[in-house]
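All protein chains of the complex are present and in place, except for one that has been dropped.
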Amino acid sequence: MARESTVAHGPEHGLERMIFFSDAVFAIVITLLVIDIHAPHLPHGSPDRDYWISLVNLTPELIGFFISFFVIGFFWAGHHRTLSLASHYSQKLLFPNLMLLVTVAAMPFFTAFASANPSTRVPVLCYCGWLAIAGAANRRLQTIVTSVPVVDEAVSADLIAATRERGTSVILGALTGMAVGWFVPVAGQVMLCTIPLWRLMLRKLSARPR
Amino acid sequence: MARESTVAHGPEHGLERMIFFSDAVFAIVITLLVIDIHAPHLPHGSPDRDYWISLVNLTPELIGFFISFFVIGFFWAGHHRTLSLASHYSQKLLFPNLMLLVTVAAMPFFTAFASANPSTRVPVLCYCGWLAIAGAANRRLQTIVTSVPVVDEAVSADLIAATRERGTSVILGALTGMAVGWFVPVAGQVMLCTIPLWRLMLRKLSARPR
Amino acid sequence: MARESTVAHGPEHGLERMIFFSDAVFAIVITLLVIDIHAPHLPHGSPDRDYWISLVNLTPELIGFFISFFVIGFFWAGHHRTLSLASHYSQKLLFPNLMLLVTVAAMPFFTAFASANPSTRVPVLCYCGWLAIAGAANRRLQTIVTSVPVVDEAVSADLIAATRERGTSVILGALTGMAVGWFVPVAGQVMLCTIPLWRLMLRKLSARPR
Partner (left out) sequence: MARESTVAHGPEHGLERMIFFSDAVFAIVITLLVIDIHAPHLPHGSPDRDYWISLVNLTPELIGFFISFFVIGFFWAGHHRTLSLASHYSQKLLFPNLMLLVTVAAMPFFTAFASANPSTRVPVLCYCGWLAIAGAANRRLQTIVTSVPVVDEAVSADLIAATRERGTSVILGALTGMAVGWFVPVAGQVMLCTIPLWRLMLRKLSARPR
């Protein structure tokens, strides 16, 4: 008794609708980030200097917005890259994908918490810690997508390994951010820049003769 | 005189655009849930303990966010699964689909009401009651999708029965939540976990020799 | 020198991307309506009665939400129906489509204005008046879609006439709402129910032997 959800629209439809839904969630989250930044409203006739100062005071919020925009943008790009390796829909994808999306959807909260209390230990730990959780959800989805029965048969073992290494490097970078942020809060989120370094290191470690 | 809306783009286009629109509404609703959770803003230099306490105080909101995220996520997945059985567009789908979407779009309001007043009878009854209404709208759409002229001819009677049982179990689970929540408010939303149990029971009841 | 934007993806791509963008705008607007309804927050331990009263006090907002949800839902369905008659993209569609979208995107503002000041002349006039403007933008887009070079050649003259009559009936219904709302504010938005009547009347008027 085949109880697949893909009776009517062919084997790829389930995959496409899941990708579509995820893209929409990523797009909304990335755009909502700006909502929490309230434009300053000054009394009419204030000197130009006051306007510039009011903008400078928003620096933590603006930096937080840009960091989170690119963090979520890269999660989207990673989702994009990972799902492009799939060619069979499976019900097994549903819950892990929702788990990733819920971690992404909660990012604006942690962004706002870190921006409202800049260079403070707890918000920085929460931000990087949540990113590590999101990274773990991402990594779990990658494992399922790059395994039977979801993965496309034409995908090479090397490409699968590289994809998973990317996912692992996000978790390692976020944990680095937590470790550094514990001692030097202001440097915590900066440590997310180590993600590409972790990826290179993992790539090196896994290199084998071909 | 054929006055169908599907003249120009073939028979499936109407269905696809309806699915697309619904997906977008689900995605937006699921992402908006987080907007109502305001990140705490503490005086600079507050001790770490105060930051942790400020987060602990948000527990009802965060739990409410996660419950509603998965409730709406499963509604989306159910919509996905149901519409995958359709292969003909009909104007009859339009209003019932909008009815389902309006119940889903109002979920953030009932989520916020329940989160702002945790473990309180009326908000719990409203939350579960609204879920029962959303479940009924969902069930009505399922009936239309799994009937002539919308349903795909290749879909088996058993799959149709299973789909409808899923829909019915959501209503039963929400009503269970209302009944329990009346006496023990804190346990109301927890009772939504009975939805899969109701589904299994309905499956058992409908089992017939083949 | 052909300077069409459809070089690379075939003649329908421009149309699809415009439909997609419009669908997303409709979906977001329809979902944002609920954001302005703030869930009541009562002191812990308030009697059940106070919770019910707090909900009853929100009645104007909730009614406004439902009216606007279906108003925008029907605009979406009409856009859907109209664009299904098109089969050629033209740059001429771009600006009229944006005009329709801007009127739709502003609906939450007029909805909130009418809900915050229920049964009051000016907000009701503004709501119905803006709907008439949205209806006019819609009607203009319909004219372009159902004309050369956009319209699909297989579409019958009768279907074109029926589509345009639908558009005209929205304007007439909104103007009826304004006229009635001037004297009896509470009845203004109710008059939107006359839209299907206006449609039937226009249909009758245009009936000709075949």
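Read from first to last, the chains carry the letters A, B and C; within each, the first residue is number 1.
To be clear about the criterion, contacts are C-beta pairs under 8 Å (C-beta built on N, C-alpha and C of every residue); 3 or more make two chains touch, one makes a residue touch a chain.
This one's a predicted model, so the numbers in the text were calculated from it and none came from an experiment.
Just so you know, the chain we are not showing touches A, C across the whole complex. Here one chain is not drawn; of A:19, A:63, A:133 or A:201, the residue touching it is A:19. The missing chain, though absent from the display, is touched by one residue of A:59, A:84 or A:206; that residue is A:84. Where chain C meets the chain that is not shown, the touching residues are 1, 3, 5-9, 13-14, 17-18, 20-21, 24-25, 28-29, 32, 35-36, 94, 98, 101-102, 105-106, 108-110, 112-113, 115-117, 120-123, 126. What chain A contributes to its contact with the hidden chain is residues 19-20, 23-24, 26-28, 30-35, 37-42, 44, 48, 51-52, 55, 65-66, 69-70, 73, 76-77, 80-81, 84-87, 152, 154-156, 158-159, 162.
Throughout what follows, only the chains that are shown with their structure count from here on.
Viewed as a contact network, the protein chains form an open path, each link joining two chains that touch. Taking the mean of each chain's C-alpha atoms, the chain whose centre lies closest to the overall C-alpha mean is B. With centres defined as mean CA coordinates, chain C is found 36 Å away from chain A. Chain contacts: chain A has residues 24 touching two or more partner chains.
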